[in-house]
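What follows is one structure encoded as structure tokens, with my remarks underneath.
With one protein chain removed, the remaining protein chains of the complex are shown where they sit.
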Amino acid sequence: MSRKDIEEGRVPTFKDKPEARYAWAAGVAMGRFLAELKEGRIIGRRCRACGRVLVPPRMFCEWCFRPTDEWVYVRDTGTVLTYSISYLGPAAERLKEPVIIAVIELDGASPGIGILHKLGEVKPEAVHVGMRVKAVWKPPEEREGAITDILYFKPLEGGGGGE
Amino acid sequence: MMSSVKRRVAVVGAGITLFRRRLKETGRELSFYAAKMALDTAGITLRDVDAVVCGTAPDAFDGVHMKGEYLLDGMGGHRKPFVRVYVGGGTGVFTPIAAWWHVASGHFDIVLAVAEEKMSSCYPHPQKAFTTIFDPMLTRPLGANLVWIFALEMQRYMHVHGVKKEQIATIAVKNKRNALDHPCAQLAAKITVQDVLNSEVMVWPVQRLDISPPSDGAAAVVLAAEHVAKRLTDDPVWIEGVGWCLDSTYWTNRDLYYPKYVEYAARMAYKMAGIKNPPKEIDVAEPYDPFDYKEAHHAEGLMLARKGEYLKDVKDESDIFARYGRDGDLPICPSGGLLGVGNPIAAAGMMKVCEIFWQLRKEAGKRQVKNDPRTGVAQAWGDLMQVGTVVVMRV
Partner (left out) sequence: MERRVAVIGVGWSGFAPQTADLSYKELMFEAATRAYEDAGVDPRRDVESFITCAEDYWEGFSIFDEFVPDQLGAVMKPTCTVSGDGLYGLAMAVMQIQSGLFDVVAVEAHSKASDLLTYEGVLRFALDPIFTRPLGWHPYALAGLEMARYLYDTGALEEHCALVVEKNRRNALANPLASYGATVTAEDVLASRPLFEPLKELDVAPLADGCVVMVLAAEGVARKLTDTPIWVLGMGWASESIAPEIRDWCRAVHVELAASMAYDMAGITSPAKELDLLEVDDRFSYKELQHVEALGVCTYGEAARLLEEGAFERDGELPVNPSGGCLGVGNLLEVMGLHKALEVVLQLRGEAGKRQVPDAEVGLAQAWRGLPTASSAVVIFGVEKEVGKA
């Protein structure tokens, strides 16, 4: 059976769209994270038992199973741990311009602690694991308290020492 | 922890429908066909079934909330103890595990396990429904597509181990060709490594022919307690090991090069089955292969090869068939896997369990592996690069 069979009504079909809308309470950890993004800052939580600084922040440490202890600001610079070049949008539609995505280990967070975001102002061929990058923020008046308050990460000039 | 398991459990029947991109049948009907076939091959009717376990992945695909309740008619669940379990892509192998504990605990003697997926209901494309597996605050706003996480994982695997795309592509070649011998296969084909490397780039390094297709389909198995299994058949296939493991949701805080959670699931199953040297003691394996690199990734998690070494001796097509083809010492995905047979998520994992069942009973026809298999492993994977589910079967 092909898609055309359905679209051209050759098979009896019933169509429906779920009325499913949600407003998830951000809670303590994500609430603060988003509020700090609005201020142009990235915040994490430290667990004193294992010593890790965690981003995205959470009020519990999943390794130690105990509440995390303090808020810690991390830098908006970091290192590319892995990356990819996407020609697909969320509905598998073909993108005219590819999007470069990466997991970026943030300076100030523990090793291997990264966040997912996009890369910009860089050619796909130039991206590599270990590349040093810095966040490019929306102007303050346009920020909403969302992960998209960071537009993308761009290459740090001259490499720059990691931490 | 893990005192001796109470009762031995065997698979005594299996059933499967065609896997196709778009099937006319409803989810209930697909479930019925698979369940009926499983009951028939076991030589029993629904009246003999004591309980039903259902496995089916995101409700968003079939378009029904609480879809287990909706499907149960076709699964034989009406007026029976019926329960649905769900661990994302791992569901297909987890469903028989849940059925296993129904029997092993002593509460039920005969349990029917049915896995179904009807992805074609999701319009315009099932991919859109996949966006809802992502965190709404951290990931969805970035316009994430499901393939992103596979691409990031594939890239990491290639980078850490120095594995090349040409090597990985041989897996797609093997599985799609193996699938030519599977009567239900959706995407069986004779392709070459070059075909894979020439195919459209989706999310680099993932290209179109690296990926298995979305599908509709269902599969089922019948499990029975030892005393019943022996009465029903001369060839029960014993479930000797079960294991599952779920890693942290914070996948950006993890190194994706290795599926540690698959290893932990495998260790749990191998311990139960008394397996100490997996590559030597396992005769045939069906690791989960929604993407070609995944077969390598998971085979290493299953400890069938050391980390990064699954494709060590594989430079081209002939190498992969020599190492892991049906005539070799360790046939991998003789069914044709998800890449060749299709990927109706939960049913795909169950398909692998059915395949091991048929392989161990020497009922796999043209797909039969030649090494006289006694011990087989089926594995599935799912969530945000998180869950491994493993079953060890033996005759």
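Note that the chains are named A and B in the order they appear, and that numbering of residues resets to 1 at the start of each chain.
Note that in this section a contact is a pair of C-beta atoms (placed from the backbone, for glycine too) under 8 Å apart; a residue touches a chain by one contact, two chains touch by 3 or more.
These numbers come from a predicted model, not from an experiment.
Within the complete assembly, B:261 is the residue of B:261, B:321 or B:358 that touches the hidden chain.
Within the whole complex, the absent chain has one touching residue among B:19, B:130 or B:238, and that is B:130.
Residue-level contact of subunit A with the missing chain is found at 14, 16, 18-30, 58-60, 62-65, 67.
Against the chain not displayed here, subunit B makes contact via residues 1-7, 26, 57-60, 63-66, 68-70, 72-73, 77-88, 94, 98, 100-102, 104-107, 129-130, 132-133, 135-136, 242-250, 260-261, 264-265, 268, 382-384, 386-387.
Note that only the chains that are shown with their structure count from here on.
Subunit B makes touch with subunit A in their complex at residues 20, 22-24, 60, 63, 65, 123-125, 127-128, 131, 136-145, 147-148, 151-153, 155-156, 159, 200-206, 248, 250, 252-256. Those residues of subunit A that touch subunit B in the shared complex are 1-3, 6, 11, 15-16, 18, 22, 24, 26, 30, 34, 54-56, 58, 62, 81-92, 98-99, 101-103, 112-118, 124, 129, 146-148.
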